[in-house]
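Only a single protein chain was left out; the remaining protein chains are all shown in position.
The chains carry the letters A, B and C, assigned in the order they are written, with residues numbered from 1 in each.
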């Protein structure tokens, strides 16, 4: 098996949704996340499992490195060597490496950070699903989201700004409840997303008045993106419907054009 | 009354919404659920009522078994015997039987499981409403939901995956609050559906930061299905509107075709 | 001022949104609700105010009774006497009378029920706003709601049924938390509307599992009505748009028809 075949094995053409190589990787990633769902001491078999998963991740990393020149379009024959050299500096390679590293330390290692770094393996898992975008149904939604990128960005800024200003006001209105500005930010986010745990809430009259005003306005801010998306999705679905089968207005165009063609005949005859 | 008449009595043609037989069964099911709404000791008359309901359920089960060959399209003359034999293994027959069984034990039997199995009678009750689908207004919604089955399935997977990843992160970020992974899953579900009871909530700065991020993103994930449904429903409603009376673009087609026909005449005259 | 003039004074033609008589009544109703917003002992001036309001309500009741024959279309010359006799039995007259009665008792009367009956005055106030329906913008929404009356009714039944079944399941799954079935109903409503106070919440694993499932499904049930309304409103707005100015497809029809008319001429010439 030469390198080209290897590359087509680990990253096959995007005709399939998820390749068999990726399916195996998904199972290994899922298995390697199991220790992160345990709170107490991990049993013995889990240490063995984690060792096996780490070994497979290392093999996966090496295989991808071996095919570094195929994975990038700009790798011409000339700077192929540079491609191999720079591969570990690519973002996805760094995430890969970081997520493998904690595998070399015992599962119940004291340092908390090792557990968190392991979570990066989720990113590696999500990368596998990027091909799913090619599905028509997903593509419609992605197109709708992209088409309105600017209003979404502006609304996101408005939402974040709204949370920030709300936090700033409430923090100065009721400092006895909100001990730090971060407390106020947390309260504003939890309130305006209507989660409302009830661990922090205003107790003074002014604070409550502001909460009432802020909540009512907040719903409007949060309802906006959903409305834009719906409106846009509808237009796109409508158009893609027209392109396919039960288009409503196209016949009018066609029959009018047909009328046009038929009319041309007598006109020419007449001349 | 022969068996064919019996069958048309218990499962009449779907012209009616709910047959009189089904109406009686609904009342019996509702009555048999009353004991499940009581916490203390059931009064005497309720024991009698429950006995009567159990008797009716048994009769209903036997009647359906007697007509087993009518209820299935594949029951030809040849394998009719097999139909009767295999009837108790059909899913609906198993649910029926399971929901009847607790009726043979006293109402305040110690085993909790008996109460829960009784809840299966709700499934039997819901089966009666399956005919409601034939109503035009319900059909439109069902059509809209079916048409976008794939995006809905994908979004459902994204939502469940989002809850799972959120739980995984928060469980490792703040293990002192979330004692088990199930706690974290419960928290993630309650937070991202914006119910937010406030029985579990993050207390550390990192946990709160993640909660803020997760909540804002979570709203987007949950707003998506609603947007798709709305967009699709609108197109279907729009089309069914066009088919009926006030269609907007069809006249254009028709008049253009009429124009075409009239034009054809001079063309032929000219030749 | 004869009785006819009186009638046009208290219930003028619906050309105006809110008549001057109704404006005065609104102020009196608002003023008479102020004592209901106080918890402690009412000050002296409030007793005087309440007495004045009660007097005005009595006058309003008598005036409406005097014009009983105008207020009902079926009151012909013959059964006019019956109209006057039966007026106090009409629903709106009963609500009016009930809401006046507590005014004859002291404001801080021991019986709680007197306070609640006073709330009926809100109904009297709302009756005044019924003319607002004639506004075009409100009419569009009312039309959209009416057009989809059947699906809304079905979805409302599904929502109530869903809350009921959720309550039934959780009550039997976790009886130690939910002391009565009403507790479970209250929990189900507060959870599925995503209010989630956190005064009652499941504590067992099975109860929490069911809560998670129930919440995710519940969002879908609640998102449906909103989607239907949006879709329908859009079509109605779209059509009313077309009727007015910037209609999109009508020109196609018109121009095609114009084409038709012009073509007819040469055809006739040819013959």
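Operating definition for what follows: a residue touches a chain if its C-beta (ideal position, glycine included) is under 8 Å from a C-beta of that chain, and two chains touch if they have at least 3 such contacts.
Because the structure is predicted, anything quoted here is derived from the model rather than measured.
Which of these touches the unseen chain: A:46, A:95 or A:168?
Considering all chains, including the one not shown, the answer is A:168.
Which residue, C:90, C:115 or C:147, contacts the hidden chain when the whole complex is considered?
Of these options, the touching residue for the absent chain is C:115.
I need the residue numbers on chain C that touch the omitted chain, in ascending order.
33, 36-39, 115-116, 118-119, 122, 132, 135, 137-138, 140-141, 159, 182, 185-186, 189-190, 193-199, 222, 225-226, 229-230, 233-234, 237-238, 241, 246, 248-249, 251-252, 255-256, 258-259, 262-263, 265-266, 269-270
Residues on chain B that touch the omitted chain in the whole complex?
Residues in contact with the chain left out: 194, 196-198, 230, 234, 249, 252, 256, 259, 263, 266.
Contact with the hidden chain only, please: which chain A residues?
Against the missing chain, chain A presents residues 148, 150-151, 154, 165, 168-169, 171-173, 175, 179-181, 191, 194-198, 201, 203, 205, 208, 211-212, 215-216, 218-220, 223-224, 226-228, 230-232, 234-235, 239, 242, 249-250, 252-253, 256-257, 259-260, 263-264, 266-267, 270-271.
Here is the rule we go by: only the chains that are shown with their structure count from here on.
Working from the CA atoms, figure out how many degrees chain A turns to land on chain B, in steps of 5.
90
Take the average of all CA coordinates in chain A, do the same for chain B, and state the distance between these two points in whole angstrom.
Here chain A and chain B have centroids separated by 30 Å.
Compute the distance, rounded to whole Å, between the mean C-alpha positions of chain A and chain C.
Result: the chain centres lie 43 Å from each other.
Spell out, as numbers or ranges, the residues of chain B touching 2 or more other chains.
Where chain B meets two or more other chains at a single residue, that happens at 194-198, 226, 230, 234, 249, 252, 256, 259, 263, 266, 270.
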